[in-house]
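Can you keep this structure in mind? I'll have questions shortly.
A single protein chain has been omitted from the complex, and every remaining protein chain is retained in its original position.
What follows is chain A.
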Amino acid sequence: MAAVRVEEVLSAAEEQEAEKRRSVVVEKELELEFDLGNLLALDRNPPPAAALRGAGPRREALLRALARDNTQLLVAQLWELPAERAGGAGGPLVARLPEPTFRLPREKPPPRPRPPTRWEQFARLKGIRPRKKTSLVWDEQAKEWRRRWGYKRAGGDPARAWLAEVPANADPEEDQFARLRREKRERVARNELNRLRNLARAHRAGTTVPAAPLHPTGHQSREELGHVARVARVSTASLGRFQPRLPKESAEPPSRSGGRKRRFEPLLGNLAAERSRQLEMLRDMGSKKPVLDITRAVNKQLRQEEAEAAAAKGKKKQSQRGKRGRRQQRVGRSGKKSG
């Protein structure tokens, strides 16, 4: 009888052990937080600090038990997700993950939407939509499908064109081949100019952000830095008069108009001058020919010439320096760059 009871007790104990080994239930004080999009679980329960302070193997066993419990909970959550069999009936079971909720910083700042180019604006206005072109075109002469442009294009290599018709309204002495070459060059240059203009427009539109603070990652331009420094100086209770300054900076705080002064005539005074001014204005308004202000025109022309010269100089310097020059500009700071 005692033997039977012992057997019963042993089998009951064995069953209990097996149950525990197969159980998927985990008891925790605080619920874990899950972010299934990242396969992440956060356990807020304080771990048993005293027990973990002990020696090696015991600590490892405790850590492993803790990890096992947490992993069990995470896997239970993952198994709750809607799952389907990928690739038909026999494929592996695949669960659909939700979007990750844990906020992580981006790698690069989000791209700014670029303003539409002149062509895009026009197309939108007129309702022109891009037409899909076929990649191959039928070439009548070669009697086969050739590509639209590039190597072995339909219509032959334009550089090897041996015939150039003289159009009816052209000068018979003119060199047609030279004309074709010149026109192609002009087309290419115009294209490049328009592309750069579009880029410049996009860049200008991007940087005119009104009251935005300075970009913290060092992408400020010189003008931006100067502007912000000026504004910062004047933003004190005494409007910048008692601010600590650099040795060469002026004692006067920067004026709002930036050095330009406007002078106005006194309101009451010279009647004759006022009368002549008004009559002149009326005459200019009534005249058929547009009035030319010589001074303003000359100044405008000079400024334009200066700007062009500066741009050309800048471009020439850049193209002269080339790749080596650009790299040399950066090497100065850190010594050897190995890796």
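Points worth noting:
Convention: contacts are C-beta pairs under 8 Å (C-beta built on N, C-alpha and C of every residue); 3 or more make two chains touch, one makes a residue touch a chain; residues count from 1.
Keep this in mind: contacts and distances are computed from a predicted model.
One subunit of the complex is not drawn; among "DNA-directed RNA polymerase III subunit RPC3", "E1 ubiquitin-activating protein aos1", "histidine--tRNA ligase" or "Ribosome production factor 2 homolog", its UniProt record names it "Ribosome production factor 2 homolog". Screening A:68, A:227 or A:277 for touch with the missing chain picks out A:68.
Considering the whole complex, the residue from A:90, A:105, A:130 or A:244 that touches the absent chain is A:105. Within the full complex, the residue among A:10, A:76, A:193 or A:225 touching the omitted chain is A:76.
Along chain A, the points of touch with the absent chain fall at residues 21-24, 37-47, 49, 52-53, 60, 63-64, 66-68, 70-72, 74-76, 78-79, 83, 86, 92-97, 99-100, 102-111, 114, 199, 202-203, 216-219, 330, 333-334, 336-339.
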